[in-house]
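Just one protein chain is left out here, and the rest sit where they should.
Each chain gets a letter, A, B and C, in the order it is written, and its residues are counted from 1.
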Amino acid sequence: MDAIFLQVLNGLDKGGAYALIALGLTLVFGTLGVVNFAHGALFMLGAFCAVSVQSILTISQKVRDESITFFEAYKEIPYLEIWWGETGSIIIDYAVPISIVVAIPVMLLIGLAMERGLIRHFYKRTHAEQILVTFGLAIVVQEIIKANFGANPIPVPAPDIVSGSANIGTWLGMSDTIVYPWWRLIYFVFSLTVIAAVFAFLQLTTFGMVVRAGMRNREMVGLLGIDIQRKFTIVFGLGAVVAGVAGAMYTPMLPPDYHMGMDFLVLSFVVVVVGGMGSLGGAVAAGFLLGLLQSFAAMNEIKSLIPGIDQIIIYLVAVIIILVRPRGLFGREGVMED
Amino acid sequence: MMKQTSATKDLIIMLVFIAAVLTAPIWLTPIGANYPDLLQKFAIYGIFAIGFNILFGLTGYLSFGHAVFLGIGSYAAVWSFKLLTMNILPAILFAVMWSGLFSVILGYISLRRSGIYFSILTLAFAQMSYNLAYSVLTPITNGETGLQLRLADPRYIDNMFTKAVSEGIPSTNLFGIKMSGYSGFYFCAVVLIICFWISLKIFRSPFGLTLSGIKSNQHRMKYTGFNPRPYLLAAFVISGMYAGLAGALLAVTDPLAGAERMQWTASGEVVLMTILGGLGTLIGPVIGAGVIKYFENIFSSIGDQNLFEMLSWLPEGMQSIVAYVISPFVGSGWHLTLGLVFMLIVIFLPGGLVSGFSKLASTFRPKKKTPQPVASTVSNASGTKEGE
Amino acid sequence: MSKIITSKWSRRGVLKAGAVTGAAISAPMFFTRNAFAAEFLNDPGSAANVTFGFNVPQTGAYADEGGDELRAYQLAVKHINGEGDGGMMNTMKPISLSGSGVLGKKVTYVTGDTQTKSDAARASAKRMIEKDGVTMVTGGSSSGVAIAVQSLCQEAGVIFMAGLTHSNDTTGKDKRRNGFRHFFNAYMSGAALGPVLEKNYGNERNAYHLTADYTWGWTQEASMIASTENIGWKTAATVKTPVGAGDFSQFITPVLNSGADTLILNHYGKDMINSLTQAVQFGLRDKQVNGKDFTIVVPLYSRLMAQGAGDNVKGIFGSTNWHWSLPDAGSQAFVKSFGAEYGFPPSQAAHTCYVQALLYADACERAGTFMPSEVIKQLEGYKFDGMGNGPTEYRAEDHQCFKDVLVVKGKENPSSQFDVLEVVEVTPRAQVEYKPDHEMFAGGDLGPANNGV
Partner (left out) sequence: MSEDKPLSLEPKTEAGEMPYFSVRDIHAYYAESYIVQGVSFDINEKEILALLGRNGAGKTSTMRAIARAAAPEIRGGEIYLQGQAVHEMQDFQAARAGIQLVPEDRAIIPGLTVEENIILAQIEEPIGWPLEQIYGHFPRLAERRMQMGTTLSGGEQQMLAVARALARDIKILLLDEPYEGLAPTIVREIETILLELKQLGFTSIIVEQNAVAALKLADRAVILDTGVVVYDGSAQEVLDNEELRHEYLAI
């Protein structure tokens, strides 16, 4: 029972990440009709926003390290700590939350630049060509990151205060074996917040209404005098922001490397397809659903029943969904169905 | 550009191709690509890409899982070496059979959908195969370590004839001819030529024309009551068998099979090759495969030192500046260059390098007739609308 | 990027090294090699240079380790050719090298990127053998890659000096006559750790294994189970995790309720950093099970990994092949030389690779030829000292190196960013030695030496 509860929690935070990536991907696909293979790269760029913020905050002075006598070694003391002492350390400690604030404008700009510079020239080309050019872009982006940050993962810790784990079992009056890392709980709540914010934005603002309308009938919106292209440029930026903050927040859970975008890309497409291409609600639901499924498939009891199921469960679900119900669980009829 | 086909023209194409392939060790010497392993890779990945092109180039179905068949081919071949004989013919036969069988199954399922759903289905199958090969199928695949030959392998057929003279692991052979080094390359080259010839025949056949018809106008074909699926499946299986053959040759020239051959990024690589060289053209995929393998093996090994050496003709100060500017793009940064070149080709040259060459050639040649603007968009190889 | 340019590209060194590698690259083997005249593959004959092949991961998960290996190789080449301060050439004994290259030939080298993939590693090794004409290939930092490249070198007929490879299979069932390993192995880690774990954690533990799902992980797990069950521990469960899984949370959550009180992480590199960090995040180290503090063991440690995992390694036991803080003369000379060149201490991977290059060169010098079969004769059963690990022997039966093993612990109060591990025990060679036909190593055969012609 406790084990199941833990797996649910585990599935939820994983699902939160999937849902956020898939949400951004769906926004872009639903509005622009572009199959963006570079979306994973946006997630990765968000994570590297956090890395950059951390490395900017820890720009250091080199001081001769006297403890090493064999040769001249230097240790690095961040200027922030030299100038502000304790306060400086606290600021460095909060690199990830700070990076969220930084990531929003940065990712928006990156998204807008990407749409203006490349994506918009591919609206009228085939899906295959969109896949190809964004696949190429993803390679280029990840190689640029590799050239600048190296190939190895770079740890970006969560603030000290939330680096431990929460004793959920005790709170709920259950067994004390149910502990869960704070940051993962925060990530789950954060993903819900972002999802809620995106939906509120779409439901409650005029701009959001135009976007919703454009996703359903792009032509009519244009015929009503609205420059849908221009609005959608902003939507692309929004999708980039959602992917970016998802990536930045993910760094304490998984030290980012240049390849993480590709790793998440396949997954996020699977999530989108399972949810239904173009369905925002579907993306979110499928994200959580697949997160939970994957978490449960990894339980030792299940694995001993069906060996290897944890390795393929997500893809298996995707295959079945595409074959049985190509529009996905929540997709509308006709969207990308042949 | 290949519109007016005639038997003589095809004959010329074949002869030029044969000559180019067989003399590759000579004309590739100046660029340092004349050693057996790389030559073998050129030929093998050329076969892989030619096969992929029969599916993607002719029908427009973008598979992101073709590396699975490459992997299956390799595993089948290595198992044949382990269990039966080091002679490569049974290995190749088994590899093509197994990859054919799997491509019938995967193709039958995946071709129930088209467009991006087809791509994602193949992608999902590729990832499943890769993950399983890495985990529960370890008894068959030897997981991450890769399937290798051992002295203790049974090799039943071999051992029936020659009684165990334990002189190390025997090498792969074709009735005694060792399949490493240049003999390995020439064997692969002959197979490549045959594969190219088959591909040429397919392109020219009614079957090939039907496939391009499916690509350019699937809806119209549906209205006429025509069922494209058997044709698509045939193309899928042919390209799967090509991939299996390529996988077998990888094992023939180097008896090892690893799961990473099946990863989706490996499938992505053959997509890159085909697009880079020229989708839907005959020779393009071979060129694309060559370019990428050259990048991967030679371009990637240009270290900082070689770079300085190459730039030694520049004045003192310039040397380090130029080296600083281009160093991210060479050596271990070769992926970056590849990604950029690939993007440029998709954006500006949808016909790939081959169409780039022919465009270049036509600018130097006196023009006979100006093509009609409307017609040019129709006959575009990748079926794109060039526009704003 | 600028860092690389200023430090690595000193003009003198660049021109010198560039000239020789350039020459090696531009000489087309197709026309120059005369297969019938040579007694062995890639015989440098009367050429002024001999070329070594350094095949290390420059991209992928082990790029950091690979980068350090390459630095060590470059340093070794310098020292063999008589440049720099000589490093361990001053402490190695016996030694036949004189600082004038090998057999009167200057050593040059070519590098390749294994990408930590067997396929890519073999392709790049083949390039070195077929195109660049190397007499020896060395490097790698994954057992999968090492085994793949070792068998390639055997088939081709050159020497393979394994870099960082810890699986029992490398010198066990996948051993080859042309391959040698200086690094220790999983069995040795288990044998060294057993008594230390018993002393610190007693005899009544219940261990849960998370294991990287490939040759190294399997042998590591088997070795640790054997060694811990030997001291009375129980094994609660063994779970295989895919290599490069990234997020290990789904594997860690079941540990919490398994009743185990010890987690043994048979992971390496990026995987170890992630799984250890996540295990700590999940509060495993704050838990009490069966009245005992929950504890984690990382059988194979490296300083680079420990640095990556940060504070999480504090107090965690593991084993390592070598550590830069060792006080012996050989280690000191190497650290001094490496530190002066690069500004930080070498990793165990760097140490192993440096030693491998020197050992090979020395063996060629003694053999008076680069012919693999003769070099192998020199290396088999060879005993030496002064290379940082105390008295060391290449056992003839399986080409495994036997020497003392270090048991280390994550340091509680590091004095510098490199000072993350402390050596708690130097386990003597006798304790980690095993018979060549030990069940964990059985099933292989060195086979005959291969000169490639």
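Simple rule for what comes next: a contact is a pair of C-beta atoms (placed from the backbone, for glycine too) under 8 Å apart; a residue touches a chain by one contact, two chains touch by 3 or more.
Just so it is clear, the model here is predicted, and its values are computed rather than measured.
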Of A:A3, A:I90 or A:I226, the one touching the omitted chain in the full complex: A:I226
Chain not shown: contacting residue from A:A95, A:V210, A:V242 or A:V266: A:V210
For chain A, the residues touching the chain missing from this view: 206, 209-210, 212-213, 216-217, 219-228, 332
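We take it that only the chains that are shown with their structure count from here on.
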Where chain A and chain C are represented by their mean Cα positions, the distance between them in whole Å: 36
Computed distance of Cα centres, chain B from chain A, in Å: 33
Per-residue multi-chain contacts in chain A, two or more chains: 146-147, 311
Chain B: positions in contact with at least two other chains: 131, 134-135, 328
Residue numbers on chain C that touch chain A, as the complex places them: 1, 58-61, 63-64, 237, 239, 242, 246-247, 249-251, 253-254, 256-257, 270, 273-274, 277-278, 281-283, 286-287, 308-310, 332, 335-336, 338-340, 343-345, 415-419
Contact footprint of chain C on chain B as seen in their complex: 25, 29, 32, 34-38, 41, 131, 134-135, 138, 143-146, 148-152, 166-169, 171, 180-181, 254, 256, 258, 260-261, 296-297, 300-301, 303-306, 308-309, 312, 320, 323-324, 327-328, 332
Chain B residues touching chain A - in the complex, by the definition given at the top: 60, 62, 109, 112-117, 119-121, 123-125, 127-128, 131-132, 134-137, 264-265, 268, 271, 275, 328, 333, 335-336, 338-340, 342-343, 346-347, 350, 382-385, 387
